[in-house]
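Every protein chain of the complex appears in place save one, which is left out.
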Amino acid sequence: MAKLLLQYKENDAIDAFALLKKAEVRQTKTGKDFLALTFADRSGDISGNFWDASQADIDRFQPGQIVKVEGTRGSFKGTPQVQISKLRLTEAGEPTSAADFIKSAPVKKDDLEAELTDTLFKITQPTWNRLVRHLFKQYKEQFLEFPAAKVNHHAFARGLAFHSLSIARLAEAVSGLYPQLNRDLLLAGALLHDLGKVIELSGPVATEYTTAGKLIGHITLVDEQLVLAVHDLGMDLNQEDVLLLRHVVLAHHGLQEYGSPIRPQVMEAEILHQLDEMDASMQMMTGAMEQTAPGEWSKRVFALDNRSFYRPEDGQQVADSNESAPAEQPVDPSSLF
Amino acid sequence: MAKLLLQYKENDAIDAFALLKKAEVRQTKTGKDFLALTFADRSGDISGNFWDASQADIDRFQPGQIVKVEGTRGSFKGTPQVQISKLRLTEAGEPTSAADFIKSAPVKKDDLEAELTDTLFKITQPTWNRLVRHLFKQYKEQFLEFPAAKVNHHAFARGLAFHSLSIARLAEAVSGLYPQLNRDLLLAGALLHDLGKVIELSGPVATEYTTAGKLIGHITLVDEQLVLAVHDLGMDLNQEDVLLLRHVVLAHHGLQEYGSPIRPQVMEAEILHQLDEMDASMQMMTGAMEQTAPGEWSKRVFALDNRSFYRPEDGQQVADSNESAPAEQPVDPSSLF
Amino acid sequence: MAKLLLQYKENDAIDAFALLKKAEVRQTKTGKDFLALTFADRSGDISGNFWDASQADIDRFQPGQIVKVEGTRGSFKGTPQVQISKLRLTEAGEPTSAADFIKSAPVKKDDLEAELTDTLFKITQPTWNRLVRHLFKQYKEQFLEFPAAKVNHHAFARGLAFHSLSIARLAEAVSGLYPQLNRDLLLAGALLHDLGKVIELSGPVATEYTTAGKLIGHITLVDEQLVLAVHDLGMDLNQEDVLLLRHVVLAHHGLQEYGSPIRPQVMEAEILHQLDEMDASMQMMTGAMEQTAPGEWSKRVFALDNRSFYRPEDGQQVADSNESAPAEQPVDPSSLF
Amino acid sequence: MAKLLLQYKENDAIDAFALLKKAEVRQTKTGKDFLALTFADRSGDISGNFWDASQADIDRFQPGQIVKVEGTRGSFKGTPQVQISKLRLTEAGEPTSAADFIKSAPVKKDDLEAELTDTLFKITQPTWNRLVRHLFKQYKEQFLEFPAAKVNHHAFARGLAFHSLSIARLAEAVSGLYPQLNRDLLLAGALLHDLGKVIELSGPVATEYTTAGKLIGHITLVDEQLVLAVHDLGMDLNQEDVLLLRHVVLAHHGLQEYGSPIRPQVMEAEILHQLDEMDASMQMMTGAMEQTAPGEWSKRVFALDNRSFYRPEDGQQVADSNESAPAEQPVDPSSLF
Amino acid sequence: MAKLLLQYKENDAIDAFALLKKAEVRQTKTGKDFLALTFADRSGDISGNFWDASQADIDRFQPGQIVKVEGTRGSFKGTPQVQISKLRLTEAGEPTSAADFIKSAPVKKDDLEAELTDTLFKITQPTWNRLVRHLFKQYKEQFLEFPAAKVNHHAFARGLAFHSLSIARLAEAVSGLYPQLNRDLLLAGALLHDLGKVIELSGPVATEYTTAGKLIGHITLVDEQLVLAVHDLGMDLNQEDVLLLRHVVLAHHGLQEYGSPIRPQVMEAEILHQLDEMDASMQMMTGAMEQTAPGEWSKRVFALDNRSFYRPEDGQQVADSNESAPAEQPVDPSSLF
Partner (left out) sequence: MAKLLLQYKENDAIDAFALLKKAEVRQTKTGKDFLALTFADRSGDISGNFWDASQADIDRFQPGQIVKVEGTRGSFKGTPQVQISKLRLTEAGEPTSAADFIKSAPVKKDDLEAELTDTLFKITQPTWNRLVRHLFKQYKEQFLEFPAAKVNHHAFARGLAFHSLSIARLAEAVSGLYPQLNRDLLLAGALLHDLGKVIELSGPVATEYTTAGKLIGHITLVDEQLVLAVHDLGMDLNQEDVLLLRHVVLAHHGLQEYGSPIRPQVMEAEILHQLDEMDASMQMMTGAMEQTAPGEWSKRVFALDNRSFYRPEDGQQVADSNESAPAEQPVDPSSLF
C-alpha cells in the first residue's frame, strides 16, 4: 500500500487510497450507466471507469470523497487507466483528509513561511515594507496554501509561495549583478505580483476560477488590494513609491496582450517580468524532463509554444558539471589558449 | 479682428489674438537665435518663426501667454504658417484667458451638465446609481472640462463629456432595439468608462499625461476610484452588481492589446466597447470630412488604420436623404417590386 | 407529442416527429452496419444511432425524410442523444413538410415582408431606391426564406431578412444621432449587404455552399447583381451614387482579411460594417445566454474569439432596468451629486 | 543634347529638354516665392528649385509642359538635383509631346501587340477564348499603353502589357513542366488578371487612381467587366468555365489581406498568383540591381519587405553561366562523382 | 492478388501482402488485448484491428514485418479499414523486402540518377561545380533514396531527388525567360537546398527525425557539409562564390519564421525560394486532386493554409487545353478582336 498512483507499472495490481476528483455519470452505447472517475493522490491523476453503476453507487461516489480502489493498471489509447475490480469509501481508521491527496510544491509550508519572513526583512524601503506587510497580514495563509494557477506552471498546492519566493531569490541574485536595479522594489514586486490569485482562484483543492477572478482578473485584483492598503495606511495614491509598486505589479505580464493593462516602463518592472517568465519556464521544463527518459524527447509543452524538449543522454554529465573544477590540478592560465 | 486663425487664406494679412502653445528657442544655421512659435485659438493651431529674437523676447514669449500677432498667412512645405511682422503680449482691455483660445466640443458646458443629470436619472439600479453619483460628486467639474485624449479623437476641451454622453445616447437607442441588454449597466458604463482620464491627463489646456497616467493608465485609475467608492459607501466588493460594473469599465477597450486587462465577457461589456469605437470613429471621420472638399479625399487618419476617406460630391444628397419620404406622395406597396 | 426535441430532459421517453438531417452508414468495431442519424425540428438537432440496420433500413432512412422516432433521451460524452427503440417513416395524415422542422427566425415571414416594404419606402434617393427595388423584385422570396449563414450567427431560416432588417433599424437610430450620415445609403447597404447569400447558399433546408458560393463568394456575387442591375436600368457605372452603393456593400466586412476586396472609405461604409458586427455579436451572445442558466458561464463561442460569456444571477435586474425611472418620484436635480 | 537627365554626373553642365512633372509654389524662410520643380524624361526624374519666381513664371511653368533647362548637376542631402541657371518653355521645332518623356517598358508597343495576338491564339477553350477576345476588343489600346501600377513594380508606360505577357510566358513554361495544369486557364488569367487597372488608373502619364479605382478596386473592376461580357455574349454566369475564369482572376492576389475577396481554390489560381509574384519581384530586383554597382548593396526595396539586395562582384560570372557547357569538351559521366 | 491496398472498394474481400508500419498493443474497454495495426504498400496505408491477440501474436507482428492479410474492406468513422479475418507472416517464396511496400516517387531511380548527372553537367561555374560534385560523391545514394519530408509534400521514397530535380527544371525554364538570373547558381542551389535532409531524417522507410535533425535542422546541416567541403577542397570561406552558394541554400525557406537564418538577399536566392514553394504546392495540390472526383472539393490541405481545392467537372477540358491550337484552321490575326 505504500505505492503512489503514478508509481504502478502497466499490469500491476492496484490497491490504493485515493481522492475522487471527478465522477461523471455516462451511458454505454447500449444505454447502461457507468461512472467515469478520476482518482488522485500526491503523485498525480489517473482515470478509470466503474461499470454497471447502480443509483446507490452514483450517490455514494461523489467528487471530494476518499476511496479505496482495487484493480489493475491498464491503459486506453496510450493513457494509463485503472481497470477497477473493487471500489469503496474509506472507513474509520483510514485516511479522510483531501489535503493529503493533492500535489504540492516540493517545499514544506514552514520553510516557505520562514523564507517569506526573511524576504520581508530585506525590504527596507518604508512604504513598500509597510504595504507588503499589511497585505501579508491579511493573505499570508492563502499565499502559503494556494497554487499559482489552475493549469500550467506551479498548478499545485503551495505553488504560489514557491513561485513567488523563487522569483525573489532570482531578484536578489540579479540585483547583485546590476547595482542600478532597486532591489527592494524587485523583492516587493516578487512577493505581490501574483497575490491576486488568492482571490482569483477558489483554493488549493479542486481549483476553479471565481466569478471575481474571471470578471476582474488577478492583476486588477491585487491592484485593488494595494489601493485599499494605501487608503488604510493613510498614504497618498500619488506618492511616487506607491505608483512605482503598483506599476511593477500591474506590468508584470510584460505585454498588454498577456493581460497587463500597461507595459513595463521602469527598469524593475521589465526585469520582474523577465524573472517571472524564467521561473515559469524553468518549472514547466523541469516538469517535462521529469517525465522523460534520458536520450528521449518530452511531450509537447503547450504553454511553451508547444515545443518538445530533449533530455540529454548522459545524466552524469549534468551532475558533474555543477561541481567546480577540482582544486588538486592547478592549471597555468598562460597555457589556456 | 473677427477672423479666427485657420480662417485666413494664403497671403491674407493677419491681425489676431492668439494663445502661445509652444515657444522654442532655436538657432539658424549661422547661429542666431530665433523663436519657433505655435499660435492657437478656437479654430486650431498655426506655426510661425520670430526671427532675431533678443533675450528679452525669449523671456517674454512663454507658452501660455496671450499675444497679438500681425503678419501674413504664408506656407512652408505645404503647411500654413504665419510670417510674423509684429508680435506683442496683450494689454489691458484685451483678452487674457487661455480658456478662450482652446478648441472645445461643439456643445456648451451647461448643456452637457444638463444631459449628464438626465442620464443619471435614468440609471435606476440602486448600486450603480449610487456609485456613479458618488464618483460624479468628486469629478463632475473635471468630467465637464477635460478632453477625452491628448491626441486622436475628442482631443479638445469638454471632449470627455461630449464623448461619454454621445455613447450614452447610443446606448439608449441600442438597448431599445435589443431588450435583452441591461440599459442601466450600459448607461453607467458609458458615463464612467473614460473617467480615469481626469487623473491620467493634466487638464484641458496644454494637455499632457501625468506620471500616474503613464505608470497606471486610465483604465486602472477609474477602477481604483470605483474600488474606493465601494469602500466609502460600505458596499461589498464581491456583490455581483459591483463586479459587473467594474468589468464593463475594465473591458471597454475590447482587446487586451489595446489595454483592457480582461476581454468583454458579459453582453453589455461587448456592446459598450463597440459603441465606444463607433463614437470615436464617427468623431474622427467627421473631423476629416470637415477639412475635405466635396469630391475629394481626406488626409490619412492615423488612428483609423491610416485610411483616407472620400467625401461624396453631392452635398445636397446628404442633407436630403436625412429627411423622411415626403408624405404627400402615397405609394402603393404592391407596386414596390 | 407536443414536446419539441430539445425540450426532453435526460431519461425522458421520447415520442416525436422529426426531420432526418444526416443518415450515415457506419460499422461497429465488429463490422456490423448501423445508421448514425441526426434528427431535427424547430428546437434544434439531436443525434442517435440505429443499430443493426438492414439494407432496407439504409435505403429507407435518407436525409430529408420525416420520421417518427421513439426511445429515451440519453447522453454520450456529455452530449444529448436519442436511444432509439422504434423508427419509421411518417404515414398519411402525419407531417410531411421539411419546412415545418427547421429552426427559423423568431419573426414571421409576413412581418419581415412588411418591414422590408417600410424600409424600401424610406430610401428616397432615386438611384438607390431603383437599384434596391430592382434587386428585390428578383430576390425577395429568397431574401425572406434564406438563412444568413451555414453556421455561426443567424444560421436559421429567415435569418437573412431578420439580420438585414435588424441592421436597418440600427441604421435608422444611428443616423438620427449623427445627422452627418446619409441615412438612405445606410439603409440601402443594410438591405443589400448580404443579399449575395441567396446565390452563395443552397437554401433554408440542409444549407450548403454552392460552387459559385465557394469560387466567387457572396460579396462579389451581390456586386455582380448590382452591376447587372445598373446595366438593366440603363444607369452609368461611373455615376457617383452607383459607386458609393457598390463600395458600401463591397466594404462591409471591414477588413480585407475578412473578405472585403476594399476597406471602408466613406463614413457610411465604416458604420454599416460596425452595425453588421454589432447585430451578429448580439445574435451570438443572445443565443449563448439562452442556453446558460443565471449565474453560469456559457459555452465558448468560436466566432467571438472563443470567449465564454457570463449570465448575471439576477434575472429581474435586467427586466427592471429597462423600464424608465418611475415618474411618481420627482427628484430634485440639485440633490443628485 | 543627346544625354538623358539621369546620365549627367555630379557637377556636369546640364542642357536638356524635359517634361515638368511637378511645379509647386513655395516660400523661402524669408517669404519669397520659388518654384519646386520635378523634371522628367525617359531615364527618370530629377528635382530643382527655380528661385525668385515671378507671377509670370508661376503661370508659365505648369505640370505637363515641356521645357528646356540649363544649369549644373548638383545634389542636396545625397539626392541629385539641378541647380537651374536658365529655364524656358520649348519653342517651334523643339519637342512637344509628353509621351516622349515618360519611362516605358523596354519593349515596343508593336512587339507587345504581336505577342498578345500570339497568346490569344493559344487559348483554345472556346468560352475563355471568346471572353478574353471580347474584353480585348474594348480595352486593347489601354492594355498596351497603361502602366501596371502607380508606384512599385512595372510603374511605367506599357508596364501592364509587359507584365501580363511576361506572366503568360512563365505560364506556358510551367504548364509544360506540370501537365496537370490547364494551360488555357493560366493564359486567360495571365492576360486578364490586372486588366481592371485600365479603369483603376488614369492613364500612362501622370498616373493617378480614379474614384472608381479607389472605391471599387481593380480586382472587382475586372470582374465587373467579365460579368458584363458574359451577359453580352449570352453565356450563363453559372457555367463552370465562367466561374473558373472569374475565380482565377479574383484570387490572383493570393491572400485576402492583399485584396482578393477569396483565396485560390483551384490549382491554376494558386499558380497564377505565384507567377504574378515572381514577375513582380523579378522586375523590382532587376530595377534595384540596375542602380547598384557590382559588389555593392542596393537601396532598400519597400515592396520586398524593405530588403536590400547584393549585386555580386563578378559581372562576367553571370553572363558566362547562362551559356551551356561548351560542346567541345566531352565529359565522361562516370567520372562525375 | 494483383490489387494494391488502396484499390479495394468498400465491402471487397481483401487478400494481400503488406508491410506492417505500426503495431500497438491496446486494451478494449473490458480489458482484453488487441493489436492496432497499420498495413502499407505502394498505394498507401490502411488500418485494422486484430482482436483477441495472444502474447505470441504480439511478439510476432512487429512493425517492419511483411504479412499476408485477409478480410474485408470496411470503414470506421468515414476512414477505410480492414476487418481482419486472417493474418500471418510471409513464408518462403513470398515477398520479404520492405522496400517493395513503400510509396515512392513516380520516377525510377535510374532516371533520377541520369537527370542528376545531366544537371551537374550544366553547372559550369568551377567553384560551384566542384562543391556540388564533392557533396554528391558522398551523398548521392541517400539523395536518390530519401523522401523530402516526414509528412507533407514529397514524403515518399526518392521524394528528395524528385523534388530537387523538379526545381532544377523550373530553374532552367525561368532563367531562360530572365537572362539576368545566374542559371548555374540556381541549379547548384536546387540540387543542394534540401540535401541536409539526408542527415535530418532517418531514411526512406519508417522515416523519423534524427537527434541531429531536431537539434540542428536540415538547413544548418547542409551548410555544415558545405563548410567542410570548402575546407576539404582547399577553397577560401570568404570567396564570393562560396558565400553566394551558402547564402542561396541558407535563405531558401524565404522567411526567418520558416527557419532560414537569413532572408534572400540576392536575386537567385529569392527565386530559388519561390520555385521551392511552387513545386511543393504543385505536389500537394496534385495529391489532393488525385483523391478527389471531378466536380468535388478535396479534403483540406493543412500545409496550404488548410484550404480545400476544387477539381473541375470536365476532365476532358484539361487534357484538351494542353494541346496547341490545331494547325489546320489558319486564323487571320486581324479578325481576332
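Odds and ends about this structure:
Per-chain numbering from 1; labels A, B, C, D and E assigned in written order.
Rule of thumb we're sticking to: a contact is a pair of C-beta atoms (placed from the backbone, for glycine too) under 8 Å apart; a residue touches a chain by one contact, two chains touch by 3 or more.
Keep in mind it's a predicted model, so treat the numbers as computed, not measured.
Listed by label, the shown chains that the missing chain touches in the whole complex are A, B, D, E. Of the listed residues A:R169, A:K214 or A:H231, the one in contact with the hidden chain in the full complex is A:R169. Where chain E meets the chain that is not shown, the touching residues are 211-212, 214-217, 219-220, 223-224, 227-228, 231, 237-238, 240, 243-244, 246-247, 250, 255-262, 265-266. Considering the complete assembly, chain A touches the hidden chain via residues 117, 120-122, 124-125, 133, 136-137, 140, 166, 169-170, 173-185, 240-241, 244, 263-267, 270-271, 274, 277-278, 281-282, 285-286, 289, 304-305, 307-314, 317-318, 320-326, 331, 333, 336-337. Counting the whole complex, the residues of chain D in touch with the unshown chain are 49, 72, 74-78, 83, 297, 310.
The working rule: only the chains that are shown with their structure count from here on.
Of all chains, the one whose CA centroid is most distant from that of chain B is E.
At the far end from chain A, in terms of centres built from Cα atoms, lies D. Comparing the residue numbers each copy contributes, chain A and chain B share more than half of them at their mutual interface. Averaged C-alpha coordinates put the centre of chain A at 44 Å from the centre of chain E.
Of all residues in chain A, those that touch two or more other chains are 211, 214-215. In terms of inter-chain touching, the protein chains here follow a pattern that is not a line, ring, star or complete graph. By the contact rule set out at the top, the touching chain pairs are A-B, A-C, A-E, B-C, B-D, C-D, C-E, D-E.
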